[in-house]
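For this depiction, one protein chain was excluded, whereas all remaining protein chains were kept in their positions.
In order of appearance the chains are A and B, and numbering begins at 1 in each one.
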Amino acid sequence: MKRLGWLPVILIVVSVLVSPVIPAGLAQQFPSRPIEFVVPFAAGGGSDLLARAIARMLQEEKLLPVPIVVVNKPGGSGAVGYTYLASKRGDPHHIATVSSSFWTTPLVGQSPVSYRDFTALYGLAFDTFLLVTRTESTFRRMSDVVAVAKQRPGLVSVSGSAIASDDAVVTYMLEREAGIKLNYISFGGSGPALVAALGGHVILTWSNPGEVLPQLEARKARALAVASAKRLAGLPDVPTFKELGYNVDFAQFRGVVMPPNVQADAVRILADAVGRLCRSRRWQNDYVEKNMITGVCMRPDEFGRAVAAQHELYRKVFAGLGVIK
Amino acid sequence: METLQHLLGGFQIALLPVNLLFAFAGVVIGQLIGVLPGIGPPAGVAILLPATFKLNPTSAMIMFAGIYYGAMYGGTITSVLINIPGEAASVMTTLDGHQMARQGRAGPALGIAAFGSFIAGTIATVILMFFAPWLAGVALSFGPPEYAALMVLAFALVIGLTAASPARGLASLAAGLFLAVVGVDVMTGLPRFTFGQLPLLDGMDFVPVAMGIFGIGEVLVSLEDESAGDAGAARLRLADLFPNRQDWALSRVPILRGSLLGFLIGALPGAGATTASMVSYAAERRFSRHPERFGHGAIEGVAGPESANNAAAVGALVPLLTLGIPGSATTAVMLGGLLIFGLRPGPLLYQQHPDYEGGLIASMYIGNAMLVVLNTVFIPVFVAAVRVQKAVLAALIVTFSIVGVYSLENSMFSVWLMLLFGGIGFFMKKLQYPPAPLVLALVLGQTLEMAVRQSLKMSHGDLGIFISRPLSAALLTVALAMVVLPALPALRRRVAGGRKVPEIPAPQR
Partner (left out) sequence: MRTADRLATLALLAFAAYVYAGARRMPYAEGGIPGPGFAPTWISVLMAAGALLTLMATRTSAPADCFLAGRAAAVRILSLGAAMVAAALLIPLLGMVTTLVLFILATVTVLGGRGWARITAAAVLVPLALLAVFQVWLKVPFPKGPLGF
């Protein structure tokens, strides 16, 4: 036991001696080392798939000279990951995915950092919502829902993932536009919410087109309306809320942000690479079409304005919902 | 007949060299991910996803499924040998599996787990093949009131686990329930008991808690004994390495029961392999003639839950394949992967891609066979691996745990959480508070609270919703029977009086 006493000491001495040999981040042209792509959610979610698709395609199309490493930093509905990214002030070798929680978590006061703490890099996709009911339901069109809901406020139930989430936002928009009151029930995720509607435990649910398409094709579910400005190419028979006279136009927004105070040159280099990817045929086929989303290619300045606008939209809805003062 | 033809077609696909290779790769990777504490099947599949983009979807799915059920085999090994659950669904295995290892019976524990998993995996695959569409309908009829009733039933079984010391069991259960409410309340958005910690907003993560209480707590307790040499793990005799005739006799029924329970619970989108293994353990103890043997190395306590978690991994494929809706974190990642291949699972998957589903199911028979061979052949190696000095073993267990828990969320927070619960686990063990009710309540409590509140929101506050729905009423009746009936076997035993009870091995610390 005593004989071992010197071993830790030697190791510490060696480690201290060797440390100056490693060069500490030589100033070079950006990007000089691998880029860390932070996903503020667990592996396997929508943000994770987006990040891994971007990382892989950027690499295979050789759009950047360095590799991109996807790192999941889940926790606190995105707060952990975004707080981490904000701490990398001025270091352009870090980027992160943007999804609804980027705006909603700070708005409900559960994150120390908000959209103002980041540099907008690129806007990539919109994902809208369908109002869905199961095929056996007697609610055949939107007017049925509104008629019953007007007569008996709070009777018609709609499942969603959580309060202060996107489906709660679009529920609120519909309630306000149609002058009705629905019974919104949280199920902790969009999958369980859809199951509850398919099982007939709730009457309505909100789903992204990509999520519910197999059910629609198999005639297990019926889409009553879509919350986009125009009808979806894949579902030409589903009317928009606007056509039906309700001004409900809402979509989840996905993109990429960088830490605060990064050099404009670095933003330009990364934005060029992501922009070339965004306009490629491969991106359209492998990401946009397969996930049934609306692809966009928003440059940093345009994306920055859109980020602020989206924040304003959530803020108004949350104030109306009473989630924030 | 038609199903069998599909299966034959499936075997033709599954036996293609490339698919055999990916099934083998999947089960080996799964086994490894199961052995590594912390990192679980969802993360494993997600990380390997990009590597499979060049494959065809059938090969990829064969590999993913292999990872999932392979991990269920692998999780057993560390649970039995060093009391650290390799992944969440193996937590219950630590209770009796590790006790068996301390009595020099690590081999039979690992053996029965491997064979039980194989039998359960095979039975579950058969059920999946014949009854998947019907089961999907059953799963859909489970709404919030049914989940609430199912959780009540599970808790009624858990009460049995506290029999040795009801007061301490109750305290442990309440602590677990408390941990289950930590985090943002999904129904109202209100954060509850997060102690100002951002990571806790998403709720208390199960894995650091379980690894702390079982793994780290156990290491601390083991240091009390003077003997620094042998880990007390095993004296090797070849005959002791495999389950004997008596082990088999004891395990037969638990394996079958675990398979069915596990498959059914796994097929429910709101439950999962962890719940399945817990319910199976509680049920085995509840139905056992000698519940007092549980916690002291009862082989049924390994056979039941290990079969259940494997069957549940197969059952979780039911909602994925028939509805296109993931029933667990792992199947959610698989779904994401399938989308990248342009394959959208759903009610029409079978019509649109019959070879895909047939090939997957056939590969699962093959993969399970590979795993049982792999696991039994290496049992002597695994058992020998822990025959190192106790000091070294203690340091290595902590090292593995720290790295594993760090990899969960790439953060030191999980490590600190594990250390905190390691301390709590140490005191619980010293003061004889049973740890099982705590971890069970943590897993089941969240679902129970959510389901009750959702149900009452559906019914606008009317409690009648729980008894007016037949399925929920039936489940609640069974739960009531579970609580009322325990008096009966005790009574019967009292009447039977002097009947010989097998020697109970003394609990060793």
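Quick note on the criterion: a residue touches a chain if its C-beta (ideal position, glycine included) is under 8 Å from a C-beta of that chain, and two chains touch if they have at least 3 such contacts.
This is a predicted model, so every value here is computed, not measured.
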| Of B:402, B:439 or B:479, which residue touches the hidden chain? | B:402
| Residue, one of B:121, B:270, B:304 or B:422, that touches the chain absent here | B:422
| Out of B:14, B:65, B:173 or B:311, which is the one that touches the chain we can't see? | B:173
| message | Could you pull out which residues of subunit B are in touch with the chain that's been left out? | response | 32, 36, 39, 43-44, 47, 165-175, 177-178, 181, 185, 187-188, 190, 192-193, 216, 219-220, 223-226, 228, 388-392, 394-396, 398-400, 402-403, 406-407, 410, 412, 415-416, 419, 422-423, 426-427, 430-431, 433, 445, 449, 452-453, 456-457, 460-463
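One rule holds for everything that comes next: only the chains that are shown with their structure count from here on.
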| task | Starting from the mean Cα coordinates of subunit A and subunit B, work out the distance between those two points in Å. | result | 31
| request: Report the residues of subunit B in contact with subunit A in the complex, numbered from low to high. | output: 42-43, 45-47, 49-50, 53, 139-144, 184, 186-189, 191, 198-202, 269-270, 319, 323-326, 329, 332-333, 336, 339-340, 342, 344-349, 409-411, 413, 450, 454, 457-458, 460
| request: Show which residues of subunit A lie in contact with subunit B when the two form their complex. | output: 42-46, 48-49, 52-53, 55-56, 71-77, 79-80, 83, 108, 110-112, 154, 157, 161-164, 183, 185-188, 191-192, 194-196, 198-202, 210, 213-215, 217-218, 220, 286, 290-291, 323
